[in-house]
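Some notes on the structure that comes next.
Only a single protein chain was left out; the remaining protein chains are all shown in position.
Each chain carries a letter (A and B) given by its place in the written order, and its residues are counted from 1.
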Amino acid sequence: MKLKGIFSKFFLMALFFIGCSVQLFAQQNESEAISSILQVQQYDRAIHIMAMLLIGFGFLMVFVKKYGRSALTATFLLVSISLPIYLSIKTLGIFEAKGEIEQFILAEFSAASLLIAAGAILGRIKIFQYIILGLLFVPFYILNELIVVEDYFQIVGKVADTGGSIVIHAFGALFGIAAAVSLTTKKDMEIPIQSDATTDKYSVLGSMVLWVFWPSFCAALVPADAIPHTIVNVFIALCGSTLATYIASVSIRGKVSIADIANAALAGGVAIGATCDFASHGQAMVIGAIAGTISTVGFAKLQDKQQKFHKIIDTCGVSNLHGIPGIFGGLAAIVVVKGLDIPAQLKGIAITVVLALVAGLLTGKIVSLFGKPKEIYNDFTEFHDAE
Amino acid sequence: MKLKGIFSKFFLMALFFIGCSVQLFAQQNESEAISSILQVQQYDRAIHIMAMLLIGFGFLMVFVKKYGRSALTATFLLVSISLPIYLSIKTLGIFEAKGEIEQFILAEFSAASLLIAAGAILGRIKIFQYIILGLLFVPFYILNELIVVEDYFQIVGKVADTGGSIVIHAFGALFGIAAAVSLTTKKDMEIPIQSDATTDKYSVLGSMVLWVFWPSFCAALVPADAIPHTIVNVFIALCGSTLATYIASVSIRGKVSIADIANAALAGGVAIGATCDFASHGQAMVIGAIAGTISTVGFAKLQDKQQKFHKIIDTCGVSNLHGIPGIFGGLAAIVVVKGLDIPAQLKGIAITVVLALVAGLLTGKIVSLFGKPKEIYNDFTEFHDAE
Partner (left out) sequence: MKLKGIFSKFFLMALFFIGCSVQLFAQQNESEAISSILQVQQYDRAIHIMAMLLIGFGFLMVFVKKYGRSALTATFLLVSISLPIYLSIKTLGIFEAKGEIEQFILAEFSAASLLIAAGAILGRIKIFQYIILGLLFVPFYILNELIVVEDYFQIVGKVADTGGSIVIHAFGALFGIAAAVSLTTKKDMEIPIQSDATTDKYSVLGSMVLWVFWPSFCAALVPADAIPHTIVNVFIALCGSTLATYIASVSIRGKVSIADIANAALAGGVAIGATCDFASHGQAMVIGAIAGTISTVGFAKLQDKQQKFHKIIDTCGVSNLHGIPGIFGGLAAIVVVKGLDIPAQLKGIAITVVLALVAGLLTGKIVSLFGKPKEIYNDFTEFHDAE
């Protein structure tokens, strides 16, 4: 109850802060005059990404049987808190000014990374703790973006990561895993994560929305003349991972797991991110197929071990879908991208990994101060009319 | 049975009428030569709006437990009757000629308003009565559009309502509320409107589709250079209303209501409509937050009172989502839009309110002549294989 009071004040302050700095943002932008036609074309991709964030990630996480209302509400809140915070911070005057839609797409990228992080701890925190998670995540995300993508401190060099394999997917997944360390109790270990025939299908719905719009995510900020090739690459990588996932799932498990299909089929999209505008279609196929295979192996073999030996529960398996395939994608650039600054690429990956783990641990600790739901993976503790 | 016979003839006539006048429409358009590239860009927004109409509104209304098949069929029919009727009337030669896509987007706006109106009486009329509702609604909608938006009779002046807070949302909601007066019996008052865990999630799906594509709705007919700012405004307003809805829902009810989240989270989109191309991002945030709050208060506090004291059942709570936030959005323009013709804005709102109420009452009376379902909120009276 006390914490709730603290939270309320904290939150109102945050809202105020958002309001003010967004206002500031508006004033800054008036002087810009970036070609509207190109921005309208960018906008189409921005809206595709938004479909991925809300409908895609939201429904993908509905698979947890009795936690559907919470997962969808958490998605709404994570998106709604991260976008304005990101826009506010990026327009404080420290950073380079950008077109409104470009800036907005970068904000969507941070929301995507946050949703991935949240997937690791889904169901084991209270609803308002997702808001706190968002408030804490975004500044760390921006810091990593600053260091690795913009090379602000000139310590990295040029990293190939157009579609965010490293800075969006791997960062989010590792942040989430690290946060899970503080947010998982011994008791949590004994409670199974269940799905049923209806929630499974919602999950595939989310997965399909992500699959369909993934090329817009990767090509969002690619120059117009490189868009066609990039898009076809992403689709081919997704075809590769989908086929590989089916084969791997049957081969390893004997029967197909629909959770493998819903998740690992997307690993091609995760892995192609770093090289989506450089790879040939054949390379895209191979990257996708490898990513689908290792992701499925992760879901089928590693997830249980992770829980047993590392005492970490990764609710949505984000380490298998976004973590490992993201790093693999970043490394694939070494083979694929001609003239790549290989030390920079490796430094970029290393910094992202370290920063994500440290920031995640710290954030997990802070979020854990705000309590713990009475019953995990369950809507009824916080929702009216939930059975 | 007799009424069904009358209906059939009526309908065939209507179909004929549509066919003929749409034909006429086609001939007229041949002489136009509006830039195809801009129209193709408009088309992308037109299709986003269509996703909102069918999938968004359709699934948002699925929350009524045993009425899902009916709600989806009604959505299909309301869209399919209103688009051709609107296009037919607008090309009778009285009105200014427009580009085909622009004309079509205006038709989609009328369908949106009609779906809002239908939300108020959902479940308490027979399926074919939705068609009659559509046939009667569209001419009234066009009349209001003519008076308030186009100022055809030169009695209003220039009203700020780019995204239709007033003429689409408030008009539809008040029309529906007024129609509900004639279409709600005493017996209806005793029958609860129930949802369950699966239908709730369908409802959130509809809500998310509306949220994602809302910027395309508001920016549909905005000039290309104002689109980026408009779009970011709409998203920020939605972020504001989503956060505010969660806080208000918890604060008022103790626990979160998923129906609040699915509905009131959209109130920012409703309210920003009137000022979406004028507001700064900070103002958009504030408008969204206020709209989310008042909408949630409406769902949590007013809806029961409305039913008790005014004897009106508003099935989907459209007065709380579209009515009050729509009028609030129209009034917000007084603060936000520099150089606004304030008397015009107030006249526009007043005329819309009065016309919607009168037209709704009249339409409700006519629709009620065509009977009443044996059991309300239930598929089985009209659908095969419905349990």
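One rule holds for everything that comes next: contacts are C-beta pairs under 8 Å (C-beta built on N, C-alpha and C of every residue); 3 or more make two chains touch, one makes a residue touch a chain.
Note that the structure is a prediction, hence the values are computed from the model and not measured.
Student: Return the single residue from A:A289, A:I313, A:A333 or A:I376 that touches the missing chain.
Tutor: Checking each option in A:A289, A:I313, A:A333 or A:I376, the one touching the absent chain turns out to be A:A289.
Student: Which candidate, B:T198, B:S251 or B:Q303, sits in contact with the chain we can't see?
Tutor: Among B:T198, B:S251 or B:Q303, only B:T198 touches the chain that is not shown.
Student: One chain is left out of this view; which of A:H281, A:K308 or A:K374 touches it in the full complex?
Tutor: A:H281
Student: Looking beyond the chains shown, say which of A:F104, A:Y130 or A:F235 touches the absent one.
Tutor: Considering all chains, including the one not shown, the answer is A:F235.
Student: What is the set of chain A residues that contact the non-displayed chain in the whole complex?
Tutor: Chain A touches the chain not shown through residues 41, 44, 48, 195, 197-198, 200-201, 204-205, 208-209, 211-213, 215-216, 224-229, 231-232, 235-236, 238-240, 242-243, 246-247, 250-251, 253, 255-258, 261, 265, 280-286, 289.
Student: Across the whole complex, list the residues on chain B that are touched by the chain not included here.
Tutor: 8, 11, 15, 18-20, 22-27, 29, 36-37, 39-41, 43-44, 46-47, 50-51, 54-55, 58-59, 62, 66, 68-69, 72-73, 76-77, 79-81, 83-84, 87, 99-101, 104, 127-128, 131, 198, 202, 205, 379, 382-387
Basically, only the chains that are shown with their structure count from here on.
Student: Please tell me the distance, in whole Å, between the geometric centres of chain A and chain B computed from their C-alpha atoms.
Tutor: Inter-chain centre distance comes to 34 Å.
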